[in-house]
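Following this message is one structure expressed as structure tokens.
Every protein chain except one is present and positioned as in the full complex.
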Amino acid sequence: MSLMIKILFLAVSLSPALTLSTWGESLAWPLFGGIELLFDLNPISAFFLLLLALGAPLVALPMLRGAPDRPAYALYALLLLGMQLLLLAGDFIGFFVGWEIMTWSSYLLLLRSSRTDLEGAQSYILFNLASAFLLLAGILVFHSLTGDFRIQAIDQLGGPEPLALAVLFGLAFLIKVGTLPLHLWVPRAYDQAPDIFSAFLSALMSKMGVYGLILLATLFPEALSGLLGRLLNGPAAGYILAWIGVITSIVATFKAISQEDMKRLLAYSSIAQVGYITTAIGVGSSLAIGGALFQALVHTLVKLLLFITVAGIILQTGRRRFNDLGHLIDRMPISFLAVLIGIIGLAGMPPLPGFAAKYLIFVSLIDARWLLLLAAMLLSSTAAFIYCYKLIYAPFLGHANSPEAKTATEAPWPYLVPQVILMGLLVALGIFPGFGIQFLIDPVLTALGLAPIGAPSWGELATPYGGYDGVVLMTVFGTAFALVTGGFFLLRGRMRRAGSPYDLSYAGEVPTADTPLHYGAGMGRELRRIPLIGWILLHTTTGFLTGLTRQSLAAAGLLGGFYGRNPQTWILLAVLLFALALTLVTLTGGAL
Amino acid sequence: MHAIVDSLAMIGISYVMGFLFYGFYRQFNARVQRRWGPSLWQNFFDNMKFLLKTETLTHGPMFFLGPMIIAAGAITTVLFVPFLKDSDWLQGFSEHGNLILIIYLLVVGPLGNALAVGSSGNPFGVMGVTRGLTRLMGLEVPFFLGLALVMLQHETTSVHAIMAAQDGLAQWNLFTNPIAFIVILLPFIASQNASPFDVVGAPVEVYAGPRVEFGGRLLGLLMTQNMMMTVAKLVLVVDLFMGGAGNVPILILKAFSLFLLTASISLVFPRLKTEQTVDFFWKVPLGLGVLGVIATVWLPWGA
Partner (left out) sequence: MYHKSECEGFQCEQRMLEESLGQENAQTGLVDRLVGWLRQRSLFVLAYGTGCGAIEMRPLMTSRFDAERFGIIGAPTPRQADVLVISGYLALKTLKRVIRSYEQMQEPKYVIALGSCAINGGMYWDSYNTIKQLDHYLPVDMYINGCMPRPEALIEGFAALQKKIGRGEPSGFKRYRENIDWYKANQRRVLGENMPPDYTYDWYHAGGVA
């Protein structure tokens, strides 16, 4: 019986893949009053459906372990249904319905974790409801502009309505991707969700916000440039969005460095990585959108890999803090490799596809002549090395710091299979960035009316600014590595392994098991001495919001001061103001 | 066949240039301090001494692989930097790469090695790695911004194209884009791990550093790759700002004059702490870079 349920569940998790491969023509479903629900698969939604199709079974596989958790299975199926509705919707009604189903089913799934506290659950549902209501308000504005719910470009520019539309939709989607200062729910939810489900939240659900942002740009003729004109070589509205994205990544990166818990670190890193996507969408050129999509793809793969691996570690050790782990490299070698590949992708180092995404975004920033943004983004992307290193050092290297870490064994196979698949995908995509561009990115760009980037061959990433060849790069590096390692091994002389983990050069002293040798959580603490970082880490977003509240209250108080107890005072003020206005009108000849 | 001979030649040239330059640096340093200093070959002897050690201690497989990764990274970097301009030789695989790729390749090796340092289990080593990553965070921002000014100027990321655009002395980016050069100069010194930004891998006196556990032949390999990497970075800056070189003697001459400049700067300043380094980079070179961006991009004559 339970086996049947599990097989059924796995089949359900394959449904996005099935939808993607078998979807025929568009589907219309008449509703009341001439309005109809429209479902269609265009290249943009196909790209995000592909991410879903890829991720859903990989997350479902570890969920199969142990006794079947039927409510969770049902909610997961509902969640998949909602997300497919959202992606396939050709009008905003279907979109909104899908959005709501996604919000509620994920909320209920989140509640199933024993670690979820009231604060985490509340912030999750409040932020996501706010997002949904902003979306609803935006949809109404959209309807008033076009008289239709169909997702299409509006004709009218100018006037306050398009701006209101952009702000409402923008806020709704920025909450979903977790942009500062609207990210408060993200670290809590990712941290407290069931360990496997965090992978789904970070890798796939945040991408729905990205999908929304890309959709938002298509609502305006000339995309973002139509909104506020152009700045340097890019859209001015996008410039604001891009700075929002970059500031998000910088702050989230430093927050990630200072975390002491694996899942919270990954949550902040997720905010930072999606910040890059926001930036790239702000730039809005073909290279930038290409980069954003590529980054979305890579981030999906990487975060699935990392969250599933971390879930495996937590399952085997029961510990999630960096201080309590250590030296798992010998006991969990496959997990080590998975985290290694994951952080190389996260940091955007060359052989893996993270670099291709970063490269496209960097080049697009140079192309738009937004160099200050480039510098700021580079700051966050370099600082990311530190938390990447922390993520691999603290659990896997160093010294085991708890009894569980000393006896842990490799994660069970339902965790390992997705890891191996994802590692393979990442490496393959790293060697063949041109393949990703040609078959995954270019159709979307064409559908968006942008110039496709194109690829001369599967291995090559080519832009007008130059490119690189993944196959050559991997071959050169691999050959050099093989030759150096082989040569060194042959000529190694007497090489021996240290007789004890405490055989360390420790200034002549002999460290013992009681010596605090694991650097784990302390790593990055000294960064606070750098003024900028110290300032960022000293201030929390909650503090920022509290300050904002205080300022608003103060402003309201100031305004209230005008309404003194004595009515004569403010009548006098009103008269004076009226007189001043009249004088001005007279002086300027009535042309006010 | 051509590719293999070419690659070997590049690796050889970068190694020989590397130890001779370092030997010169130690001589120069000594003379400034009124000493005689070691011979020009001293770094070669040091390196050979380590490669000929009979005993090498490892702390597990990852500890062994780290130096291999960093050496492979150094070789790859060398092969992706074009050494000569308008020549079939000493090009390596630079046709298939670009400037941003090279900047990232410079970091691959050290990160690989950081894994080895971590797996040694020595907290002093990890402390050194964290310092290194912190310094990297400081220097990379102005360094990349300066190079981005050059990339913007030529509208390409290809080192070949940037090199080809600098025909004569007057077209050298050193003269057409001096702000960019000034912006990258100090971060460049830091990326060479030279004084005054050398607290990370402090050569002689600071116990905590990434190399604390490395000895024997592994340390020899680390020294070898360090020398090659130094030359690769020098050649890269020569390519970008000094118009590249048509043949090997000119390449050596240009790289040497650049090296002389950086060495002179690093000899006379006392060492900074890591956080002072980062703060300095974010204030002075980055501030200059921002001014450069405003001058060349924002102001009307720039566009």
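Going in written order, the chains are labelled A and B, and every chain counts its residues from 1.
Note that a contact is a pair of C-beta atoms (placed from the backbone, for glycine too) under 8 Å apart; a residue touches a chain by one contact, two chains touch by 3 or more.
Note that the structure is predicted; figures quoted are calculated from it, not measured.
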item: Chain not shown: contacting residue from B:A30, B:L169, B:L261 or B:I294; value: B:A30
item: Residue touching the undisplayed chain, where the options are B:R131, B:H160, B:R211 or B:K233; value: B:R211
item: Hidden-chain contact residue, picked from the options A:V510, A:L548 or A:L573; value: A:V510
item: Interface with the undisplayed chain - residues on chain A; value: 492, 494-500, 502-503, 505, 508-510
item: Chain B, residues in touch with the chain not shown (by the definition above); value: 26, 30, 33-39, 41-42, 45-46, 48-49, 52-57, 202, 204-207, 209, 211-216, 219
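Methods note: only the chains that are shown with their structure count from here on.
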item: Cα-centroid distance, chain A relative to chain B, in whole angstrom; value: 33
item: Footprint of chain B on chain A - complex, ascending; value: 232, 327, 329-330, 340, 347-351, 355, 359, 362-363, 366, 369, 371-372, 374-375, 378-379, 382-383, 385-386, 389, 392-393, 396-399, 465-469, 472-473, 476-477, 480-481, 484-485, 488, 491-498, 501, 503-507, 516-519, 523-524, 526-527, 529-532
item: In the complex with chain A, residue positions of chain B that touch it; value: 53-60, 62, 64-65, 67-69, 71-73, 75-76, 79-80, 93, 96-101, 104-105, 107-108, 111, 114-115, 118-124, 126-127, 129-130, 133-134, 136-138, 140-142, 144-145, 148-149, 151-152, 155-158, 161, 207, 212-213, 216-217, 221, 274-275, 278-279, 282, 286, 289-290, 293, 297-298, 303
